[in-house]
Every structure is written in C-alpha cells, then in structure tokens.
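All protein chains of the complex are present and in place, except for one that has been dropped.
Take a look at chain A:
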Amino acid sequence: MPQLVPFYFLNQLTYGFLLITVLLVLFSQFFLPRILRLYVSRLFISKL
C-alpha cells in the first residue's frame, strides 16, 4: 500500500498540510462570511 511506504510520507504530509491550509483560508475568508451575511441579512429583513 503506497501510503505505508516511508519514502512517500513527506510528500503526503506536504500535500495534506497544503490542502488543509488552502481550505482554512477559503472557508474562513470566503465561504463562512458569506453564509453568515446571508443569515444576518435575513434576520435584519425580517425585523423591518
């Protein structure tokens, strides 16, 4: 099983960390604020 071959560990770790960082930036700066904005705008509209 290639994931258990030690020569590939650092490659797996590099891409894993990169993926996690990219997801962290994407979600915290784009997606979650957009969802929050949606809910806040619905809340404000319902109070008019």
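Throughout what follows, a contact is a pair of C-beta atoms (placed from the backbone, for glycine too) under 8 Å apart; a residue touches a chain by one contact, two chains touch by 3 or more; residues count from 1.
In the analysis below, contacts and distances are computed from a predicted model.
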Looking at UniProt, which of "Chloride channel protein", "Mitotic checkpoint serine/threonine-protein kinase BUB1 beta", "KLTH0D17952p" or "Exosome complex component RRP45" names the chain that isn't shown? "KLTH0D17952p"
Please identify, in ascending order, the residues of chain A that touch the omitted chain? 5-7, 9-10, 13-14, 17, 24-25, 28-31, 33-34
